[in-house]
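A protein chain is absent from this complex, but the other protein chains hold their places.
Moving on, here comes chain A:
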Amino acid sequence: MDIERFLTDCPPFDDLSEQQRTWSVKQMQSTYMNADNCNEMMRNCSPALFIVRSGVFDLKGKDGTLVERLEEGDLFGYPSLLSGRAIINTLQCIEDGIVYVLPQVAFDQLRNQSRAFERYFINAHGERLLTERRGKTAGYDDYDWTEQCVEDVIQRAPISLTSDTTIQSAAQLMSEHSVSSILVVDNDQLVGILTDRDIRNRVVAKGLGFNVTVAAVMTHLPESVFAHRSLLDALTTMTANNVHHLPVVDEQLRPVGMITATDLIKQQRSEPVYLISSIYKSTTRAQLVEEAEKIPQYLNSFALRVKQTAILGRLMASLTDAMTRQFIKLFEAENGAAPARYCWLAFGSQGREDQTLSSDQDNGLLLADGLSDSQLDWFRRLGEYVCEGLHDCGVPLCPGNIMASNPECRGTQQQWLARFERWTTHPTPKALMYCQIFFDSRAVAGQQKMFNQFREAVASLGKNEFFIGNLALLINRISVPLGLFNRFRTEDVEQGERIDIKRYGIALINDIVRLYALHQGVTEPATVQRIERLQSSRLISERDRQSLLEAWQFLTQLRLDHQLRVWHTDEPKNAIDPDSLSTLSRRQLKTAFKIIKQAQQGVGLKFSRQGY
């Protein structure tokens, strides 16, 4: 029957079984709505679920503002079904049409029978439609283990001792708690780690006495991972450093526990480990390039299994990080170790960890002060070597030349800060664009401490209200592709009518979130983490943060699905055809753009008064 066919593509009815769908048709009535009868009809039939089959209607709020334009496949009336309150919205008929009416009794029964149906309306009612997920392959309850926080996995309180403890008491403490490694902590700071292996190799095998202090045999200043980072980060750090025990520290670098390779294996065996470690195992440039060539195909199969897309952006960034570190290592093997302190910086999408298959390189070098010409030359050659290498690995060169191979992108902290300062005080459009890339920075290799100092100084420059005001103006100049009555506004490109969801969606959210982050002095580069950090901001509400996060997640997911589909074709990689989307995705895309539009106006009001 036609109605059944129609419901098959009308969420959430598409989630019902065929039998349930047939049953629901048998509970329905339908009606022809026009300007004369639509409001009376809505009042008389309520509470009920209304499903628009044809025609166009505007749902107006109490004060006459447009709530939603309803077209084929749209639903209304459910808030009063769920809340039991009378309908307060009114309808304005733009185009007559057929509307199906499902009464409360049937609606409730479907809610009882189908969890997906129930969840859809609970989400839609809470304006949480963006959290709806498609894909019946991934169960609703399964989660992606690599997205879990480290702190959620470490179970017990940290077992630690001070560095002046004797090996014997250390061993006793370890066997008492049956652990294979222990943290060495002096004055609340992590100073080292001691493992079973250290005791075997460095004490017993060497024939040292049991009274030797831990300080003499421990591994000093071991690699560690922040408690709020994901298991993927822990994994990356472990494979990069070839260790099986990783101390976990809090924001103040105080140890809070230990995570081991066994803990990760317990969570689930995963392939990213193999890919990342094969990059680290490459001993020649050719071998490394060969490993990197496997990434797109690998990502394709991996993408089908993960639920959270954010993880893929981070995985891509982790892979680029790994390649960068390995190229640096290969360069050092040929040219000797770095002649001075330095830090390899990642900017833009690699910095934010939302890289995609088509993201280009954005990187730079932070150098120690007072380098000689020959030292500077060493870093010049390093920059060129790594950037070319990354290019060979499929990470395209940056068209804007934001790369460590460019002398402009190698500098001391002072030189970097001077550039930032010029941009913040003379915000030409180009300078503002650079800022947006450079403020999303992360240390990939070299001295983390050097980076931290640099980042703090950059953050204090970013707090400049004049500068923030100009960024807010810039953000408001981009027009969200929602036209009159919330219709999509597409752009005519060679391949047809498209919407660039990167430019008008993801990038815009990144910009908005960055603005709040600058104002608040948040130094995290990743958009998702920034949103988390903004919890303490009085300028943005909990609800708005949540909405932005969901819009961002939805859009990145949409982009990923699109990119995997059009990979190896001439189709634009960031522009989608709204007509090719499912009904649900179209509704969600509109919701996402509405959220962005509001957020855009929000930063305009809050920040732009100080602009020029």
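Simple rule for what comes next: a residue touches a chain if its C-beta (ideal position, glycine included) is under 8 Å from a C-beta of that chain, and two chains touch if they have at least 3 such contacts; residues count from 1.
As a convention for this text, contacts and distances are computed from a predicted model.
Peer 1: Out of "Phycocyanin alpha phycocyanobilin lyase", "Thiamine biosynthesis protein MoeB", "3'-5' exonuclease" or "DNA-binding protein", which one is the UniProt protein name for the chain not included here?
Peer 2: "3'-5' exonuclease"
Peer 1: Looking at A:M41, A:L275 or A:L508, which makes contact with the chain not pictured?
Peer 2: A:M41
Peer 1: Among A:P12, A:G77 or A:G97, which one touches the chain that has been omitted from the display?
Peer 2: Touching the chain that is not displayed is residue A:G97.
Peer 1: Thinking of the whole complex, not just what is shown, which of A:D2, A:E18, A:E334 or A:E494 touches the missing chain?
Peer 2: Within the whole complex, the residue contacting the unshown chain is A:D2.
Peer 1: Check each of A:Q29, A:N241, A:T283 or A:Q297 against the chain that is not shown and name the one that touches it.
Peer 2: Residue touching the chain left out of view: A:Q29.
Peer 1: For the chain that got dropped from the picture, name the residues of chain A it touches.
Peer 2: Spelled out for chain A, the touching residues are 1-3, 25-34, 36-37, 41, 53-55, 72, 95-98, 100-101.
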